[in-house]
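Missing here is one protein chain; the remaining ones are kept as they sit in the complex.
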Amino acid sequence: MTFRVRLPGRFRPRTAYRVAAAAAAIVTISALAACGSNGSTAAGAAADSATGASGTLNWEWQLPTSWDPVTSSAGWDMHALGLVYASITTLDPKGTVEAGLASSWKYASNGKSVTFQLRPGLAFTDGTALNAEAVKENVVRGQTQANSTEASELSVISKVVVNSATSFTLDLTQVDYQVPDLLAGKDGMMVSPASFKHVGGIPTAPVGAGPFKLTSYVPDSHADLVRNPGYWDASQIHIANFTVQDITEPEQILAALQSGQVNVAYIAGNQVAAAEAAGFKVDVIPSEVVNELDIQTTSAPFNNPDVVEAINYAINRQAILTVQASGYGSIAYQPFPKGFVGYSSKLANLYPYNPTLAKQLLAKAGYKNGLKITLTAPSTDSALAEQIQGQLAQVGITATIGNISTDTETQYLYLDKTIPFAVDGTAGRMSPVEMLDVLYSQQGLMDVDGKAGTTPAAVSSALANALTVPLDSPDYPTALQNAVVTSVKNDPIHIWLDTNPRILAYSPTVTGIPQDLVQQRWEGVRVGS
Amino acid sequence: MSRRPLIGQRSWLRLPSAKIALVILAVVIFLSIFGSALAPQNPLTINANALFQGPSAHHLLGTDYLGRDVLSRLMAGTRLSVLTAFEAVGIGLVLGAPLGVATVFLGKWFDFAVNRVSDALMTLPYIFFAVAVTAALGNGLVQAMSAVGILLAPGFFRVTRAATLEFARAQYVEAAELFGASKLHVIRVHVVRKVLPTIAVTTAMSAAGALLAVSFFTFLGIGVTPPAPTWGGVLSSDLDYLSQASWAPFIPGALIAVTVGALNALADAFRDRVGPGAMPVPDPVIKTHSTLTQSDREATDARQTAA
Partner (left out) sequence: MAVIELTGVAGAIAPRRRRGRSVAAKLGGGLAVLVPIVVLSSFITYCLGALSNSNPAATILGQDAATPAAVAKLDRALGLDKPLVVQYWDWLTQAVQGHLGVSYFTQIPVSQSIGQRLPVDLSIALLAVVLAVLIGGTAGTVAAVNRGSWFDRGVTIACSVVSTLPAFVVGIILVVLFAVSAHLLPASGYTAPSAGVGPWLEHIILPSLALALQVAADIARQLRTSLVSVLDQNYIVGARVRGLPYRRVLVRHALRNACGPALTILGNDFPIMLAGAVAAEVVFSLPGLGQLLLAAAEERDIPVVQGVLLVVATFVIVVNLVVNTLLAALNRSADGVSA
């Protein structure tokens, strides 16, 4: 058998290998050349020398469930939405309401209507005028759109009267002095009415009048924004480019900080030591965020108040604080942290850790031999669920951990209300009474009983009463705290765990991060080089 | 007839790597049965004051993010990881090997049909298929590993079929058939004995792959029911807290790697015993052209006449 050495003409390996090697070299060289530029995603971070704005801020933060405030189903979204949208009012770092798009407002003497003065000459990034008419259209959409999550909060506004291009009056269904606070958050975020023609597009392509303008958005990955010179407070925005990057793994967050991919990151308490050791600055910002467990008192076995009380006593909140947050924060029995006007000292030691008492209560409820329940937790937060599971096991409650994806978490928990027992947390609201309403009223987003339950009469009246007290009145703290105590004691659908300060780790080149209580703002922040 | 030594001259047990691998696997199997009982401490006890401790007298492999003893967790977790991996291999073996033998004897159309089903299964990557199965049947490790088992079957099928083809055509088998032996007798007496070593290789390799699959699934959180520990689950949570205990992931990682390595070594030892004919030129998933080169065809012919 002979073997022919000569090969058919087409297939010449040597030439092919040479071509491939050359191509590889060209690709590598051009890649290396391109790598010389900094790794920011915005091509050529433009320095806006006229206003002194420069630099890129890459913020590691969770992307919103929707870029449309009307369909956003999580309070947490307000931080990201606040980049793109401006609100009628804003809160100062301590939580007191101050001017926003509106420069001033005045209540009528009967407290049932409030007139706002808008700044003149405002416009959205698509050129549409931001005037009283636009405000009216926004409020109406928030109240009437089919899948609106703001409807119940905006229901206090019965009518929007346009007085002039820069003045509008809100007629209210009842006396409510919290309306300016309400309009500092998502409920007051103004969306360009020109985009109402295609409301289905707003969740992915928002048009607002906020400090930045969204230029591109990849769901579950990142969003790119540029400074909006038309923002009413643009002189305070010194950042030219902004990106929001959603990184789910905590270790990846630290790695992203260290590789320079992000320069400001949201970290957990147990990562502070590592971040500081790596040379990053860490700000522990007091916030309104409180970790809690949502519990449906309309479904068995939680419809037995003894069971709910038993769970409250079975949980060792101090251990949770130590393990989950390395001690950053404090244990909580109510929705507002200490130092906030709504904090009530009457609830200071409501459920001290007492497993024996818990077992007694369970026996009294008829579960002497143990109880089987399911605890639902988002798949990214299993450590807390596991710890609670262990604590419940000590008193005879066998909890199976059910996982839920973060994408559908708000759908099932808040909208469908099909989950009886879940790990959750409040994100805070601009208006404290709004927060209580969201938590404890039957139509509130975070009231997991929903239509199956009813708001206890005492709670409704306490909330209504708190609305009638002007914010600067000396009676306001008492009224608000009374509302808190009444809600917590009469409507045990939230088991409060611990407060969760907002901890930001950032590169030393970033300066001036505001320490806002509720929503993270970016006025005054500079990115050096 | 001379007495046969206990371990044959060419027996795979002679290789030192095989012996070490066997010892490791024996320990692993022992742990999967008795691990929970022998664990020094309760793998579920949470200790808020003893987080991320390094190895010490009290905790031989340290503690994790909830203060639980790592050694106990790994010992208790052996059962779930190992048993589900073997379950997957079992499914693959039971589905694939008998079919591989059957298609040689049951006619051309049956052969064609089963081959195409096997090819179709091989086009589905295991993770996508298993996740899709959990979407359909529920988020359990059993479902996911059953899916892996189904996907392992084509491997067993092809190897068994190739080996059976070789031996079924051998002259002494034809001779037996001429003498009136039934097909079943031929299979039982001649084919199975020769095919078993080949199946052994595939079993060991599939077990290694299945173990990697289990650790990957539990790493992703599929089928993990906290607080029950699994190797992949321990690895995943270790990686979540890398900055606080940078040495931690190496322990479950090493455990997985050592067990998989032992299975690979066992497969290599089997393969050496059986000879290069056991693993012929690998076949692509979809064979639309002949992929045997001339030298392979010669080798196959040579083997057939030599058998």
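Labels A and B are assigned to the chains in the order they are written; within every chain, residues are numbered from 1.
Note that in this section contacts are C-beta pairs under 8 Å (C-beta built on N, C-alpha and C of every residue); 3 or more make two chains touch, one makes a residue touch a chain.
It should be emphasised that the depicted structure is a prediction, and the values quoted were computed from it without experimental measurement.
Student: Quick one: say which of B:23, B:38, B:106 or B:120 touches the chain that got left out.
Tutor: Checking each option in B:23, B:38, B:106 or B:120, the one touching the absent chain turns out to be B:120.
Student: Which residue, B:65, B:219 or B:241, contacts the hidden chain when the whole complex is considered?
Tutor: Of the candidates B:65, B:219 or B:241, B:219 is in touch with the missing chain.
Student: Of the listed residues A:218, A:273 or A:348, which contacts the missing chain in the full complex?
Tutor: Within the whole complex, the residue contacting the unshown chain is A:218.
Student: Have a look at A:174, A:405 or A:454 and name the one touching the chain we're not showing.
Tutor: If we include the chain that is not displayed, A:405 is the one touching it.
Student: Where does chain B touch the missing chain, residue by residue?
Tutor: 112, 116-117, 119-129, 131-137, 139, 162, 165, 208, 212, 215-216, 219-220, 235, 239, 242, 249, 253, 256-258, 260-261, 264, 281-295, 297, 300
Student: On chain A, what residues meet the omitted chain?
Tutor: 1-8, 11, 13-14, 17, 30-37, 39, 41, 43, 218-222, 245-249, 252, 254-256, 258-261, 379, 403-405, 407-408, 411, 416, 418
FYI, only the chains that are shown with their structure count from here on.
Student: Between chain A and chain B, what's the gap in Å when you average each chain's C-alpha atoms?
Tutor: Chain A and chain B have C-alpha centres separated by 46 Å.
Student: Which residues of chain A touch chain B in the complex?
Tutor: These residues of chain A touch chain B: 249-251, 254, 270-271, 273-274, 316, 319, 322-323, 379, 382-383, 385-387, 389-391, 393, 400-401, 403.
Student: Enumerate the contact residues on chain B facing chain A in the complex.
Tutor: 44-46, 48-49, 51, 65-67, 139, 221, 225-227, 237, 239-244
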